[in-house]
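Of the protein chains in this complex, all but one are displayed in their positions.
Entry: subunit A
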Amino acid sequence: MPAPQCASCHTARAALRRPRSGQALCGACFCAAFEAEVLHTVLAGRLLPPGAVVAVGASGGKDSTVLAHVLRELAPRLGISLHLVAVDEGIGGYRDAALAAVRRQAARWDLPLTVVAYADLFGGWTMDAVARSTAGSGRSRACCTFCGVLRRRALEEGARLVGATHVVTGHNADDMAETVLMNFLRGDAGRLARGGGLGSPGEGGALPRCRPLQLASQKEVVLYAHFRRLDYFSEECVYAPEAFRGHARDLLKMLEAARPSAVLDLVHSAERLALAPRRPARALCQACALLDGLNRGRPRLAIGKGRRGLDEEGPPREPQPSRPPTSEPVPDF
């Protein structure tokens, strides 16, 4: 059965169906539509004003590759300039190959590239060292928590080095959906209260961050990379199989099979969560708190809820709510 005609230009044969709408499009029209949607996201959310110097977090993976490519296409229209910032976490056998892919991209697109390494920024702590330090009897890896926090810190540093005004990352809609599921399962009320919007304006002196691909589904990102013949690094991090996010990812896949709009529904839910206001900021930022714990030989220090041990005169640990209730009198009613 011959493929139908492209629904947009009506000349070429359709090469794909868009996952969300089922519309049949040829390759060129699909890529143009994808770029138009990212442009709309950026303009409608006023994410990148003209004259912005944008640091693109480039990992060599499909999302950041597509992001860099699309922004490069849109840069003249938006009036922004781009810098690639790659982070070397020091994961042997994985990050080196990914960085090679980023270098190739930078050369091909003629974009300036800066590489920042954990080892330099964080006093010799590479992710492999962190993984060794946090490996315990836990059933899943805690090092992924470290990697996420430290990577954002490293990205911030790299962005400042190149004099950027904004930081962009390639998170797509599926990532946002997984994050909200994961945060509920982990009970991370702080992150739930913060997340959901199109980006953060940059609190506490940090650079404003945004995610232009936030509304694009993962499938479309992959399709775009396919049609534009982009060269990216597609292997999984060696620590990923043990990360808790894997559970959220499996759940999301199943939900999508039961209801195709599940990803969009989750993003909608995430935007509208109403949580009690966060407690006031602590003395150290999360990255410094984690490093502090690592350096003191107590890696789990800042992962828990309380601030136990962070400052020695801190308040005593709160009693756990899940313990059986103490003998308080039952109020008369």
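Brief remarks on what is shown
Convention: contacts are C-beta pairs under 8 Å (C-beta built on N, C-alpha and C of every residue); 3 or more make two chains touch, one makes a residue touch a chain; residues count from 1.
In this section, contacts and distances are computed from a predicted model.
With the options "Protein phosphatase", "ferroxidase", "Protein LITTLE ZIPPER 4" or "Cytoplasmic tRNA 2-thiolation protein 2" in hand, the undepicted chain maps to the protein name "Cytoplasmic tRNA 2-thiolation protein 2" (source: UniProt). Remark: the omitted chain is touched by one listed residue; of A:Q5, A:S81 or A:S269 this is A:S269.
For the chain left out of this panel, the touching residue among A:A3, A:A36 or A:A100 is A:A36. Residue A:S8 is the one among A:S8, A:S81 or A:S200 that touches the chain missing from this view. With the whole complex as reference, residues 7-8, 18, 20-21, 23, 25, 29, 32-33, 36-37, 40-41, 44-45, 137-142, 144-145, 173, 180-181, 184-189, 192, 198, 214-215, 243-244, 247, 251, 254-255, 257-259, 261-262, 264-276, 300, 303-306, 317, 320-322, 324-325, 328, 330-333 of subunit A touch the missing chain.
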